Every structure is written in structure tokens, then in C-alpha cells.
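One structure below.
The complex appears here minus one protein chain, its other protein chains still in place.
The letters A and B name the chains in turn, as written, and every chain counts its residues from 1.
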Amino acid sequence: MYAQMVQSEATQDDPEKLAAFQARIDAGEKIEPKDWMPEGYRKTLIRQIGQHAHSEIVGQLPEGNWITRAPTLERKAILLAKVQDEAGHGLYLYCAAETMGVSRDELTEMLLDGRMKYSSIFNYPTLNWADIGAVGWLVDGAAIMNQVPLQRTSFGPYSRAMIRICKEESFHARQGFDAIRKMAEGTPAQKKMAQDAVNRLWFPALMMFGPSDKDSVHSAQSMAWKIKINTNDELRQKFVDQTVPQIEFLGLDLPDPTIKWNEERGHYDYSDPDWSEFFEVIKGNGPCNVDRLAARNKAWDDGAWVRDGLLAHAKKKAARQHAAE
Amino acid sequence: MTREDAFSQFLLRMGDNTLVLGHRVSEWCGHAPVLEEDIALANTALDLIGQTQMWLGLAGEVQGGSKTADDLAFLRDAWDFRNVLLCEVPNGDFGRTLMRQFLFDAWHSIQLGRLMKSSDERVAAIAEKASKEVAYHLERSADTVVGLGDGTEESRRRMQEALDYLWPYVGEMFQSDEVDAEMVKAGIAPDPASLREEYDALVSRILGDATLTIPESSFAHKGGRTGAMHTEHLGHLLTQMQWLQRAYPGAKW
């Protein structure tokens, strides 16, 4: 997911306060920034929301890679609007994290120097135009699986950001499917692009949900706090069940030959992604990690004089107004 | 030159300006100095792409063939483009991008104001819609130029450099030729030269607030709006923009 392997913080607070806090969450109450909260809850959430925000911002890059090559004016406008939405989603999420006393610039610096992570998926390249369809359809499709339940998360600002994001997100997966459908139904070359995109992005999309539940050590506390709603494997299965018929509808070959309907389980069987590859990507060894971070660092460094200049002007203007009064 | 030829050239000039500048601005997506600017630049680019669809769509209609806005955008070579050179120069740093935007927005807003009174209803309708968008572009780019000009020492230096680099590309927007004469005669569009006074007043006011100095030389590069000689940069821009349409002719996207 956009927030993968978020480590839960142990909490050493007053047991009575902890119990009261848990009772509020169990009763479905929202926790607001000024409410008492366990230190572990606060730290885990900053990490999770921060990682989610970073994913939106870094996620602009693989799709942005095709804005200048979009094949029609309409596709260019749709793609640009979509990538712009990702920037907006990052902005909403940073603001949610800021309510807990960490600033956006602090979070940004932690992304830029590698102290904080972003989703593994954005370390994969977009190599042909069909990738843009596949990213919208598969990657955003996978993200939505997680984001829809997160609208009910216990932390008020996070929940409100997710509600706004989900509302805007609804067009993303649809435009992706629409774009790849045109390709799948197009010329042989276009169909080849579509197949190539699905083959390359299928397993990375499955990785988005994080490691298998049996290897996922951080879930229990986060689920009790309702900052994680479903387990990794639940969501992954749901994604596979939803997506396989769509691939078949497009007339494309399944990217995993082991995919088979299991009558007994009422679900599709499928193969796990190569988890050693996943852990390499997380460590920084994915195909694009270095380039993605370099691009973000460059934008930040090159922009410093602009941020400073506009702030200096605002201060001068305020001082002049003050002097005139 | 027939009235139709001139009209078509005029529409290409309008549409190619917004096409090429919109493309340039879209290059910033994901790379701007701060999230709020990233989002604002994308809005500007989106407006310009939308305007392109209208201008080039009308150009195709006036030409009388079956050409769509996409055909015109993606299947013409550099010499057939009619945008002013200002729109095609590379982004440079954020300061140059915003200075270019301001210098263009100022012209664009005045031009659209005149076009709202065009004798051709279709032109007037496009201008009416676009002018609302461009009024905001101008407000934003002017504010940013003032903010960065009257900001820190570094931001002021960079903005002055941007102005010095871009100023020689300003004059082309006000050059008139037989296409313009034909448009004036038909009441479709104003004489470009007639916009200059209003433009100079607006631009010197804002650049004054920005504490920047307008270069003394009035030398003007030209060749974009006639297609006679574009910069080397346009070819590279088109190579990217048109690649899929060129590599896979006839495909539907």
C-alpha cells in the first residue's frame, strides 16, 4: 500500500489512560489532534501518514514521465489533471500529519535524506504509454482498496483527508482502465504495449499491500488503534479477485500463469510476488529508487531560492504595511 | 492571401501559442519548488491545453478539411507552427518560467479582451471563456514576479536575468503582417501593434513593483508567428510531444 511496513511504536503510557483511549476507539469515536493520545499512536501515525504523503509526491514522477508524450490533447489534459491530484493528495496528507506537531518541511527533509520511506511501487519505471493506463487501473486500483476503509480510521484529520482523497480518486482508476482498454482493443503494437505493461506491473502492484500476514509484524497494534483496517493478505486477495476478470475482459493474457479460480475458497489462487525483490526495493535497490530521490532532491534544492524569495517579500510587505499604519 | 487562409493562420497563431506554452508549463509537474506552486502551474497548463483544443479545433473547421485539433497539434512539422518564440524557449529556472508566463499573460489578456469583440462569433466565444482563465493567470504570474523581484538578493538577481533573457522575445507579439491586416479588415482581430501601449503600461508597472529594470534595447527576435525561423528548441519539444502519433500512425489513443 502507500504506507507499507509502518513500524508500530511501543507505548509506555499510564494503563488507565490507555484503556480509556482504547475504549474511545472501540466505540468508534474519532481522535482529534488536541485529545490525549499514546505517544506510540502519535509516532506511528506520523510515520504512516508521512509515508503515505511521500508516496503521493514521489508517485507524481513515474506518471509525470509521460505528460510531455501523451498522444492526444485530451489524454495530456487527463494525465496532467491526475498527476496534479496526486500533488493535492500529498498536500492534504502532509497537513493531516502537521496537526500532530511535525512540520511539512521536517517531513520533506526526512524523505529527502532517506529517513522516511514511500511506497515500493513508485520505484518501478513507466516504459510505454500503456503503463499510464496500467498505473491508473492497477496501482490506483490497489491503493483505493486500502484508502476506502481508511476513511473510517480513528484519527480525525487522517480520516477527513482520506474522504477527500477517495472522492477525487474515483476518476483515476477509471481513466486508467479507459486508456488501457483503447490499447488492448487497438493495433497489434498497442496491444503489445498493454500486455507488456500488465506483465511488468502486476507483481509490483501485489507488493503494494505489503508482506504476507504471517511475516507482517506490525499489524496487531495498528489494527487495534484503527489506523490499519484490513490485513495485507485480505486486501491483496480482494484486489486479485477484482482485477483478474478485468484483465480477461480486456482480452489480455494473465500475467501470472498460476492464477486459477478456486471454487472451494470462492477466490482466485495466485502466486506471491518475489518477496526478496520487494525487500531489495525497500532497501533502496529498486530500478528507480536513486533517480526518484534525486529528482525530489533537485526540485527541493532548486526551489529553495523561490520559497525564500517569496517569504522575504511577504515579510517586507507586512513591514511596509505596518509602517504605514 | 484569401480571407480563409489568413483566418486559419490567425487561429494557428492563437492555438500554437497556448499549445506550446501549455506543454512547457506541464514540464514542471512534479518538480516545482513547493506543492502549492506545482498545483497552480498544472492548473495554468490545463487551461492552456483546453484553449488549444478550442483554437485548433476552429482552425481545422475554417480550413474546411477533416483535420482535428489533434491532427494539427501532433502531425505538423516545426515550420508549420505559428507560435511566438517566447512560448517555445525552455523553462530555465522557476523564475524564468514565471517571467515568461507573465510577459505572455500580459499580452494574452489584452489580446483576448479585444477578441471578445470579434466580428466572428466563434472567436468571441472562445475569447470570452479563455479571458476569465487568463485574468487569473496574469494575477498569479504578476504577483509571483513582484514577490521574487522584491524578495531576496538572489531572487532579485535571478528575476533580472530572466527578464534580460526574455525581453528580446517580447517584441514579436506586436509585429503586424498581411495576415493581421486581413484580420483587421474583417473585424476578426486587432492589429497587434495596437496592443503595445497598454502592454507597456501594464508590464512597466508590475516590473517596477518588482524592482526590476526593463532592458533598454528594443531589439526583437522574430520568425515564430510567421513560421519563417523558430528556435532550435521547438524541434526537440515536438519530438517528444508528437512521438507516439508519429511512431504509430493511425492508432487510436
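The definition used in the following text is that a residue touches a chain if its C-beta (ideal position, glycine included) is under 8 Å from a C-beta of that chain, and two chains touch if they have at least 3 such contacts.
The working rule: contacts and distances are computed from a predicted model.
UniProt lists the omitted chain of the complex under the protein name "Phenylacetic acid degradation protein PaaB" (options: "NADH-quinone oxidoreductase subunit N", "Phenylacetic acid degradation protein PaaB", "Sarcosine oxidase subunit alpha" or "Thiazole synthase").
Considering the complete complex, the chain that is not shown touches A, B.
From the options A:D14, A:E32, A:D274 or A:D291, the residue with contact to the chain not on display is A:E32. The residue touching the chain not shown here, chosen from B:G22, B:G60, B:G95 or B:G147, is B:G147.
Contact with the chain not shown here comes from a single listed residue; of A:K43, A:R164 or A:H267, that residue is A:R164.
The omitted chain makes contact with just one of the residues A:Y41, A:W66, A:Y92 or A:F122: A:Y92. Remark: the residues of chain A touching the chain excluded from display are 32, 34-36, 84-85, 88, 91-92, 95, 98, 103-106, 109, 160-161, 164, 168, 307-308, 310-311, 313-314, 317-318.
Against the chain not shown here, chain B presents residues 34-36, 39-40, 43, 136, 139-140, 143, 147.
Just so it is clear, only the chains that are shown with their structure count from here on.
Listing the residues of chain A that touch chain B in their complex gives 57, 60-61, 64, 67-77, 80-81, 83-84, 87-88, 90-91, 94, 129, 179, 182-183, 186-187, 189-190, 295, 298-300, 302-314, 316.
Chain B contributes residues 19, 23, 26-27, 29-39, 42-43, 45-46, 49-50, 52-53, 56, 69-70, 73-74, 93-95, 144, 146-148, 150-152, 154-156, 158, 240-241, 243-245, 248, 250-253 to its touches with chain A in the complex.
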